[in-house]
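Removed: one protein chain of the complex. Kept in place: all other protein chains.
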Amino acid sequence: MQFFPFAVMAWILAVGLYGIVTSRHLVHQIVCLIVVQSSTYVLLLGVGYRRGAAAPYFYDIPVHTPAVDPVVQALALTDVVVEAAVTALLLAFAIQAQKRFGTLDPQELVQFKG
Amino acid sequence: MTPAARRWVFLAGAAGFAAFLLWGLTGLPGFGGYPGPYGDIINRVAVAQTNATGVVSAINFEYRGFDTVGEEFILFTAAIGVATVLRHLRGERERAARDGAMDRDAPPVSEAVRLVSLVLVGPVFLVGWYLASHAQTSPSGGFQGGVVLATGFVLIYLAGEFLVFKRISPVDITDAVGAVGAGGFAAVGVTALAMGLPYLFNFLPLGSAPGAVSSSGTIALISFFVGIEVAAAFVLIVSELLEQTLLVRQERP
Partner (left out) sequence: MSALAAATPYAAPLGLMDVLQVTILVLVAAGATGVVLIRDPVRQVIALSVYGVLLAVLFLAFQAPDVTLSELTVGAVVLPLLLVLTLAKIRRREE
């Protein structure tokens, strides 16, 4: 249990990378990139967790109750929303690639140079 | 390189990378044993210093507000990038956005979907507004509220047609709202500079009770700006993609 979340993070990273490398469709590659990004959220929140502690919101619990680390939650929170916008940009590139080259297979797109 | 060879090269490289990654991860303090002082210090002083009971939002918009300015501008740039990349190429024309029910080849939207979407538009906007304005009290904030608000606009598209969606959120107004959001955040920081304080210093009055809606100074204001900017960015992205799907056609050569 001490190491299990980090092992899961490494597994998700490896599986996502495998999907990116062996993909035959640009949109499938982009979804695998989303999976790779999600592994970093798991790592961030796993690092900040404290056993038996509450969420860091002191609206109805006294201020000195043990709470988990709020800094990594702040990082993961903005991460999730911003990477959705970056994924939208990648999808726009995929649309234009299909218009210009007619194919969405990354292993065929490699041959177009310049 | 053939795909099979590529797969073997990847597996060899990934094995080495995975070995180093797992070795590094075992050096972390075990799961559940967070030792570091930074989080504990912030948990202890945040409510007293900023009158905000939502410590995560206080970190996002006050203690590490400079990082959030950067992230917000990444979002802004990505939305502009989508609008730029999907500009019309040579040889495309945009079909006029008129009601072409006769020559549309998609199945008509079912009445159940339209009714449910129409009923949900109001509550979704209310929830999004609530989330964007309560950053300092509970788990909410500008980012989540903005995304929920953008979802409300998409529900309008589902309930009505694309023409209604375009009329409610024309590109010029969405652009302007997004710019107001992004610029407003930066302007709050610059106003602190103009008053002789550090950039993004919390200069507004902190309010009476911790966790009240009108407390915590610039945190609530910044969260509002971030909310409208995120909503505008996502509405812009979705409307660009919808336009591509429904209106832009390739000229017959």
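For reference, chains read A and B in written order, and residue numbers begin at 1 within each chain.
What we mean here is this: a contact is a pair of C-beta atoms (placed from the backbone, for glycine too) under 8 Å apart; a residue touches a chain by one contact, two chains touch by 3 or more.
Small disclaimer: the values here were computed from a predicted structure and weren't measured.
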item	value
Contacting the left-out chain in the complete assembly, out of B:69, B:83 or B:150	B:150
Contacts of chain B with the absent chain, listed as residue ranges	54, 56-57, 131, 139-141, 143-144, 147-148, 150-151, 154, 234, 237-238, 241-242, 244-245, 250
Sites on chain A contacted by the missing partner chain, in the whole complex	1, 4-5, 8, 11-12, 15-16, 18-19, 24-25, 27-28, 30-32, 34-35, 38-39, 41-42, 45-46, 49, 51-55, 57, 61, 65-68, 73, 76-77, 80-81, 84, 87-88, 91, 94-95, 98-99, 104
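The rule we apply is simple: only the chains that are shown with their structure count from here on.
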item	value
Inter-chain centre distance, chain A versus chain B - centres from mean C-alpha coordinates, in Å	15
Complex contacts: residues of chain A adjacent to chain B	1-7, 9-10, 13-14, 17-18, 21-22, 46-51, 55-59, 63-64, 67-75, 77-82, 84-86, 88-89, 91-93, 95-96, 99-100, 107
Residue numbers on chain B that touch chain A, as the complex places them	3, 6-7, 10, 14, 18, 21-22, 25-26, 28, 30-34, 36, 38-39, 42-44, 46-48, 53-57, 59-60, 64, 67-68, 71, 74-75, 78-79, 81-82, 85-86, 89, 137-139, 141, 143-144, 146-147, 210-211, 230, 233-234, 237, 240-241, 244, 250
